[in-house]
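One protein chain omitted, others in place.
Up next is subunit A:
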Amino acid sequence: MLKEIKVALIGNPNVGKTALLNEIAGTDLKVGNWPGVTIEKKEAIIIYKDYIIRFVDLPGIYSLRNQTAEEKITVDYLLNEKPDVILNILDSTNLKRNLYLTTQLLEFEIPIVVVLNIWDEAVEKGISVDFKKLENLLCSPVIPASAKKRLGIDEILDKIIQVYENKKFVQCEHFEVEFEKYLKEVLKLVEIYQPVLLNLYPKRYLAVSLLEGSLKDNLSDALAQELEKLREKIKSIYGKDVKTLIIEERYGIVLSIYEQTVKKEPVNTVEGSLFLDKIFLHKYFGIPIFLFLVWLSFEITFKLSSPYVDFLNKVLEVVGIWALQVLESLNASELIKSFVADAVIGGVGFVITFVPVLFVLYIVISFLEGSGYISRAAFLMDRFMSSFGLSGKSFIPLLLGFGCNVPAVYATRTIESQKEKILTTLMIPFMSCGARLTVFAFFVSVFFENQKGLVIFSLYMIGILVAVIVATLLNKFYFKTKSEVFILELPPYRMPTFKYILNNAWVRVKSFIVEAGTFIFATSIIVWFLTNIPFGAKKDESLLAQISQKVSVIFEPLGFGTWQATASLFSGFVAKEVVLSTMSNIYVGEELKEEKKSLSFQEGLNEIFSGFIDANVSLFKDLASTFGLVKTEKEEDEFKGLGSVLKESFTPAQAYSFLVFLLLYTPCLATVFAIKQELNSYRWMFISILINFTSAWIVSFIIYNLIR
């Protein structure tokens, strides 16, 4: 039998915790969320020697005082899940602040393995550590390591096993003699008034948290009173409150340990990070450089991925033809053929078209994050974003929204503050994405030939304006109590490893396919049924048409209360890409069917192969066009018949109102499920849908009545 060891990874933010876990576990890493919050949970299980080691990567924290959501998760985990070993990861180049957390971790009666990560950088900086002494002072083993150089990985695993088998926990008593006495006094009080607490918590943690009053538990009145008395006494002796005193005590311990064990030889190197910040955070050049990098990220994310989206579509097309051929030979009915081709293969296609763009986005984001630049971006944009009650961190996700809302929602991962993350996520759907632009462009060419640019520009502006109004209202009425401060660490610039970036991107794309993907697929099947029930009916008798007929009443005041317009909006709820083809189907009645092809297996493979070549060729063309070298050809207009029919069905005012609604209501199913996955909540998902619909209705109503 293999023995199982539960290991908790704990450390400050930006100490390379995840990179280290990546190095230990490779792509076996699983990402998810902690229950009820937007904070990410990463887990990995490995088999090493005769043991199953189960790692849980806890959120990066500076303290265990149980104040922020991240701290609560960690404290709860330590108290309830009782891991066998704590792996405390420290940044060797920043030991003072990192050791502060270690002094708190020592109080949980769980054996600790201390890892001095980023050791290679510390050596370069002339830092040397007396490990023997440090181990003695921390009552725990200490291992130098580097995820980047793959240094110390096996030592860590061996040490975990050794500590686990040792089963001995040595309690360090660090505080000064007087203070240790007070802690003993607290424990005595507990024994007298509420001894049950002693069974529930580790002793030292109990004593400290009772004294500083951070224990979230019901205390008996007598105990609470006695504790208050003790606090008063300490306050009168030291002249400051207990909480401050404990923090000062801890920093005293840290500084003393630091001075006894760490030596810093003055090395003649320029501080690279300070120099880079002189450029990237420059008074005048900082923001232009930032905007340039943002534009570059945007271009890379969407241009680099789009040829592969086309390629995947090609593959699906071929698979679709093959499937139809098989069904044909089995004499399957038209209905089953339609189900397989449209619902199943179409649904899968819809999910996987997001894969390339998400993969590239995660590469870009991992790089921005891992290099440390994302904190600089937040630093530069903070002033601007703070006028909307946000911080600098929400700028990049919002901007990505103009490309596609789905990756934008996933990009909110870099925002730590829960409130800000929710706000940003709710604003993203109002950023008009590329798919909506296709519909706008078509309508504009039909109705507003002379003011094309102006009309499209006005739509983008309306989107931004509504987002700002929604954020302001939510800030004022919903989040009013939670004003948070902006304290942002600016970690040193570091080059993330290629392996780490790819691993990270792959792990996240996998979780998109599994989580959001299944939902999107399931819903697209439901939509297929709606449009095809009752089977064999005419298009204005389908279930979708009947529902649209009923629902269309609510669009009457907006100027487009017809079942056709309503049904088009239904399809736009699934994806904006399909709006035009649905409209053409509904209004003109001609289905945009490609001529039936038949392909042998070999021909199919050839098509896929040439599709792959095409993808790479057009990738280079796109890249070249980014730098203005080649012009890409415009696509031909494929909906000629639709334009003239629409001109009779809509007045320009009605058309504009329709576009405004299309802009503001729910962008697409994929975004909806991305919101669900990222905020880890159905509630926020429905609130987002609701906000989008109400604001779409109200704004369209106002605009329609102003311009008609």
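By our rule, a residue touches a chain if its C-beta (ideal position, glycine included) is under 8 Å from a C-beta of that chain, and two chains touch if they have at least 3 such contacts; residues count from 1.
One rule holds for everything that comes next: contacts and distances are computed from a predicted model.
Enquirer: The complex lacks one chain in this depiction; which UniProt name from "Fe-S cluster assembly protein SufB", "Acyl carrier protein", "Amino acid ABC transporter permease" or "Conserved domain protein" does that chain carry?
Expert: For the chain missing from the view, the UniProt record says "Conserved domain protein".
Enquirer: Which of these touches the unseen chain: A:K3, A:K49, A:K82 or A:K96?
Expert: Among A:K3, A:K49, A:K82 or A:K96, only A:K96 touches the chain that is not shown.
Enquirer: Looking at the full complex, which residue from A:E165, A:E178, A:E248 or A:E334 touches the chain that isn't shown here?
Expert: In the complete complex, the chain left out is touched by residue A:E248.
Enquirer: Which of these, A:R65, A:K133 or A:K314, touches the one chain of the complex that we don't see?
Expert: If we include the chain that is not displayed, A:R65 is the one touching it.
Enquirer: Which is it among A:C172, A:L281 or A:I352 that touches the chain not included here?
Expert: That would be A:L281, which touches the missing chain.
Enquirer: Residue by residue, what part of subunit A touches the chain that was omitted?
Expert: Where subunit A meets the chain not shown: residues 62-63, 65, 67, 93-97, 100, 243-244, 247-248, 251, 273-274, 277-278, 281, 283-284, 286-287, 375, 378-380, 382-384, 386, 485-492.
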